[in-house]
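One structure, as C-alpha cells, below. Some questions next.
Yeah, one chain of the complex is gone here, protein chain that is, but the others are all in their spots.
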Amino acid sequence: MIARFPDRRFAGRVARHAILILTAAFALLPFVWMVSLSLKPPEEIFQADFHLWPTAFHGVENYRVALTAAPMFRFLLNGLLVCTAIFALQLLVCIPCAYALAKLRFRGRDTLFSAVLVGLLLPPQALAIPHFVLLNVFGLLDSYAALILPWVISTFGIFLLRQFFRSIPDEIIHAARLDGLGEFEIIWRIMIPMTTPALAAFGIFSIVAHWNDLFWPLIAVRSAEISTPALGILLFRDDEAGQFLGPLMAGAVIIVAPLLVAFLIAQRRFIDGLAVTTMK
Amino acid sequence: MTTLDQDRERRVDAKTSFAKRSGEHGLGWLAVSPALLLLIGLLFGPAAAVVLFSLTDWQLGSFTFHFIGVANFRALFTDPTFWKALTNTLVYAGIVVPGTVLLGLVVALLIEASPGLRGFYRAAHFLPVMSTMSAMAIVWGTMLHPTIGLVNRALGAVGISGVNWLRDERTALLALALIGIWQGLGFAMVLFVSGLKAVPQQLYDAAAIDGADGVLDRLRFVTLPMLGPVTMFVVILTAKRSFEVFDSVRVLTQGGPNYASEVLLHRLYTESFDFLRMGYGAALTVIYLAIIVLLTLTQARLLERRVHYS
Partner (left out) sequence: MAEIELRHIEKSYGETAVVKDVSLSIRDGEFLTLVGPSGCGKSTLLRIIAGLEAQDSGEVVVAGRCVDDKRPKERDVAMVFQSYALYPHLSVFDNVALPLRTRRLSFAQRLPFVGRALPGRGGIEKAIRAEVEQAASMLDIAHLLHRKPGQLSGGQRQRVALGRAMVRHPAVFLMDEPLSNLDAKLRVQMRAEIIALHRRLGVTFVYVTHDQAEAMTMSDRVAVMTAGELLQVGQPEQLYRDPQDLRVAEMIGSPKINVVSCDHWMSLGASLPPGVDGNTTHLAFRPEAVGIAAPGDRRLNGVVTSVENLGSDIFLNVALADGCGAVVVRTHPDVSRSEPGRPVGLQIDPACLLQFDGAGMRLRQADQVEAAA
C-alpha cells in the first residue's frame, strides 16, 4: 500500500521535518539569540545589519563583566544551596509520612490523607501573604531560611511517594520485619532503594521548580548575597552594568545554563520525571 | 467469677497488651508528626489566615487593624483594575491554552510519526520548559525590542514595520501570551507523546483491517479519540499555568502600559508587597485561590476518570 506511493511517503517525511524545524526554531530562537548577543560588542548589537556570529568577538569581555559586576556565581551557589536544602528537608518530612500513610495502620490515617489531598489544592502563591507575615514576625525575612522554610512541607511529595510506596507489596515489608529490620530501617534499606526512580522524579520536579521560581524570592529577599538565580538576573539587569545588553545576555546564559546542561545530560530522566509527577 | 468472665478478661488483656506491643499506632503517628505539624503551621494555618486577613483593613507595619467584613471584596469588585486584571488573565489563557495545546499536539504527532531526529526534536521543544523564566523573559524583551529586536528586524526584512510590542497597549498582552506558548509547548508535547505511546497497536491494526489505513484516517478514527482524556488533562494543566502567569509580566511589562497586561497574580503581588495593603491583597488572594481550586478539582476529576477507564 505505502510502497506503491513512494512519492507521497517522501513528501510526508519532508513535510514533517519542515514543520518540526519551524517549531523547533521557535523554541530555540531565544537561546540562539541570547548566546549570539552575549558574544557581541555593544555597537554591533545596535547595528542595522544582523549577523548571528559576531564580526568582532566580544564574548570574553561580556562574560567577564557579568561575572564581576554581579555575584553570578553567588547566585548559582545560592540556587544550589536553596534547592538542595529544600529537597533534602522535603524528603526528610515526606518519606516517613508517605510510608506511614501507605503501609502502617493507625487511627486517623485516612483523615490525614484527606488533609494532604486538600493541601494539594492550595497554590503556594496564595499563601505568600501569611508566609511573609510569619517570617517577618520571626525576623527571618531576607535570609536563606525565608527562601527555604515555606517549602519544607510538600503535600505533592507526600502524595506522590505514598502512591509509589503503596505499589511495593506488603510481603516485602513483612519479610523485612521477619528479617529483623525496624521500621525506620525498612524505610532506609528497602523503601528508598526500591523507589529511587520516583525519588529522582520528585527531585527533578522540586529542583526545577525552585531554581526557576521568581515569585517567592522576590517577596522574601532583598539583598543580592542571598538571591537565587531567577532573582539575581533581575537584580543584575537593574544594576548599572546590566544596562549593557552584551553582559546582560551573558548573565542570562550563566543563569540558565546549569539546568539546561543537566537536562541535556539526563534528558530521559527529566522528561519522564516531569511527566510522571504531573500525571500521578 | 464464672469461667466465661475470666475467659473474657484474659482476652481483653491480650488485646490491650497487643495494641501496645505491635506499636503500629504509635509508630504511625511518630512518622507523620513532623509532616502534620508543618501541614498545619505552613499550609492550613496560613490558608485560614488569608481568609481572616481578607476581612480586615490591616496594612503591613501598622499595629492595629479592624474587621471590616466584606468591604475589601466590595472594594475589589468596584475596582476597574481588578476587572482589567481578571479579563486580561482570561484573554491570556484564551490565547495560551488553545495555542499551547494545538501546537503541542501537532508537534507530538509529528515527532512520533517517524523516528527521524526524534531525540533532537523532543529535546529542542522541551528546552524552554526547563529554562529560568525571569532570564528568558529578559531575552524575549530584547527580541521584541522595537529597533534592535529580532522580531522587528525580521519583519523589516520583508517590508513590514513592527510595533513596540511590549509598550503598545494593543500588543503587550499578545506578546506575553506568545512567550507563554513558547514555554508551555514542550510540556504539552511530552504529555501528548506519553498519551500516544499508550495507544495500543492493535487498535491501528484493527482500523487498518476495517479499511482506515491512510494517515488521516488513522488520526481521525484512532489517535485523536484515544487522546481525548490526555487532551482534557493538558487543557486544564495549561489553563492552571496561565492563571499563574507572573514572571514574564513582572520582568517585562509590570502590568503596563496602562494596565494593558495586568494579570491576577501580578495584581496580587503589587497590592500586597509593593503597596503593602495586606487586607486588600488577601481578598484578591481568596478570589485567586477559588479559581485555582476549581481548576485543580476539575483536573483531579479528569485524572480519576482516566484511571478508571484504564
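Think of it as A and B in the order they're written, each chain with its own count starting at 1.
The rule is simple: contacts are C-beta pairs under 8 Å (C-beta built on N, C-alpha and C of every residue); 3 or more make two chains touch, one makes a residue touch a chain.
Because the structure is a prediction, the values reported are computed rather than measured.
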item	value
Residue among A:Ala18, A:Leu77, A:Ala175 or A:Leu264 that touches the chain left out of view	A:Ala175
Contact footprint on subunit A, counting only the chain that is left out	169, 171-172, 174-181, 185, 188, 190, 193-194
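The rule is short, and it goes like this: only the chains that are shown with their structure count from here on.
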item	value
In the complex with subunit B, residue positions of subunit A that touch it	1, 12-13, 16-17, 19-20, 23-24, 26-31, 33-34, 37, 45-46, 50, 92-94, 96-97, 99-101, 104-109, 112, 115-116, 118-123, 125-134, 136, 149-150, 152-153, 155, 158, 183, 208, 211-212, 214-215, 218-219, 229-231, 233-234, 237, 245, 248-249, 251-252, 255-256, 259-260, 263-264, 267, 270-271, 274-275, 278-279
Subunit B - residues contacting subunit A, complex	24-32, 34-36, 38-39, 42-47, 49-50, 53, 60, 103, 106-107, 110-111, 113-114, 116-117, 119-136, 138-140, 142-143, 147-148, 150, 153, 182, 185-187, 190-191, 194, 213, 215, 233, 237, 244, 246-247, 250-251, 265, 268-269, 272-273, 278, 281-282, 285, 288-289, 292-293, 296-297, 300, 303
